[in-house]
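Take this structure first; my questions come after.
What you see is the complex with one protein chain gone and the rest in place.
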Amino acid sequence: MKLTIPEQELMQSGHLACQGCGATLAMRYALKALGQNTVLSIPACCWSVIDGPFPYSSLKVPIFHTAFETAASAASGMEAGLEMMGDKDTQVVAWAGDGGTFDIGIQALSGAAERNDNIMYICYDNEAYMNTGIQRSSATPRLSWTTTTPENHPKETPKKDMVGIMAAHRIPYVATCSVAYPEDMVKKVKKAKDTQGCKFIHVFAPCPTGWRSAPETCVKLARLAVQTKVFPLYEIFNGVDYKINVKPAKPKPVTEYVKLQGRFRHLTEADIKQIQRTVDWEWERLLKMAEGCEETEEKKGKKKKK
Amino acid sequence: MTEKIDIKGEKDMPAMAMSLGLMDWNKTGSWRNLRPVIDYEKCTRCMICWKFCPDACILIRDEEPVIDYDYCKGCLICAEECPRDAISVVKEE
Partner (left out) sequence: MKKVVMGNHALSYGAMLARAQVIAAYPITPQTEVVGFLSELCADKLLDAKFIKVESEHSAMAASIGASAVGARTFTATSAQGLALMHEMLHWAVGARTPVVLGNINRAMGPPWTIWTDQNDSLSQRDTGLIQYYCESNQEVLDTVIQAFKVSENERVLLPAMIVLDAFVLSHTSEVVDMPDQELVDKYLPRRKATYRVDPKDPHSFGNLTGPDRYYELRYKIERSMREAEGLIKEADEEFDKLFGRKYGLIETHQIEDAETILVASATVAGTARTVVDELRAKGEKIGLVRVRVFRPFPFQEIRKAIENAHRVMVIDRNISFGHSGIFYQEVKAAMYNQPRRPPIFGYIAGLGGRDVTPETIAEIIEDAGKRDRSEEDIIWIGLKP
């Protein structure tokens, strides 16, 4: 038996997540990487319910539940407070959903990033307001069904490029993760923990309830999102140095990803073709962003060898 | 195991809502419709099922994965992800 991620469990069984919840997997992996010396600031999101009601919690690290738009600002305050109390080791983590990050919390997050406060911000992205009952957020992909983007009028605009926005703040570390790639996620969260300043981690976390998909396909869908290039795994150092972590040798067509989800069941062949074109275009763009950077990495490597 | 905490009234409460124990008293196994069952003949102890369990209820006992049915909600990610098809699905009574 060989474990590929740390054995320590800081997330307790008995929590209130739905069956096959991606957000819960994300938390489990993040805490395995972060360890005990962690405090979380959690705004309104699925995790404010998953954690459990007063007087219980599902986590063995402290949580400060805070208002919807304040994951980052409350975390900045906690970090400053801990530092003034003489605690310079504890990692303060803002843990928010896509609504709390892409929409209502973006101002506070931008503020913390611009100040380069020494916090880690982890967004678990299930691509809609799931806790309130599946309403569209700016993380919802184009043409997706939600209760506020019904099938005969699905979402018209593309998913917001949150990673691009965070990179534009030139913070030291930005990374995308997927619950289908726990080893990659653990590595990135540890890297973020070892980095001074503001870190942003964007975790793709399928929601069977909101995506109208079978609970057992949670990890499969997350993996397909990477293999179809819908959700690429990459890192950005200092806002400019891109590194793509997974380059699918034979990318799968997006059909394989969308056909497993009820939220896309209304799509026509033409719709899917259009999605494929956008995905391909975005991937090419990402490759271009990473091109020069990889050279730089190689150059650095060569220099080290000398 | 956290016992259910007895809060009768305000005198038993802290100043604000806060956790005084863990959720482990909450046996989510009762949510389950379908039960994953590990066939230890086929199991290679790769621990992929343990890795992908969103309820952290596949335990490691003597280097083997053991499903804790007290908490298993029956999402069946383990059965889906098992590379050896060593986890079968049984309907709960």
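A and B label the chains in the order they appear, each numbered from 1.
Methods note: contacts are C-beta pairs under 8 Å (C-beta built on N, C-alpha and C of every residue); 3 or more make two chains touch, one makes a residue touch a chain.
Please read all numbers here as calculations on a predicted model, not as lab measurements.
Chemist: Among A:Glu69, A:Asp98 or A:Asp184, which one touches the chain that has been omitted from the display?
Modeler: Considering all chains, including the one not shown, the answer is A:Glu69.
Chemist: Among A:Glu114, A:Glu256 or A:Glu291, exactly one should touch the missing chain; which is it?
Modeler: Counting the whole complex, the residue in contact with the absent chain is A:Glu114.
Chemist: What does the interface between chain A and the hidden chain look like in terms of residue numbers?
Modeler: Here the touching residues of chain A are 36-39, 41, 48-49, 51-57, 59-67, 69-70, 72-85, 90, 107-108, 110-111, 114-115, 117.
Chemist: Touching the missing chain, which residues of chain B?
Modeler: 7, 9-10, 13-20
Here, only the chains that are shown with their structure count from here on.
Chemist: Going by the contact rule set out above, which residues of chain A touch chain B in the complex?
Modeler: So the residues of chain A in touch with chain B come to 1-5, 7, 9, 11-17, 19-22, 24-25, 28, 51-52, 54-58, 60, 63, 182, 208, 215-220.
Chemist: What residues on chain B touch chain A, complex-wise?
Modeler: Those in contact with chain A are residues 2, 5, 7, 13-14, 17-28, 31, 45, 47, 50-52, 54-57, 60, 63-64, 68, 70-71, 73-77, 79-81.
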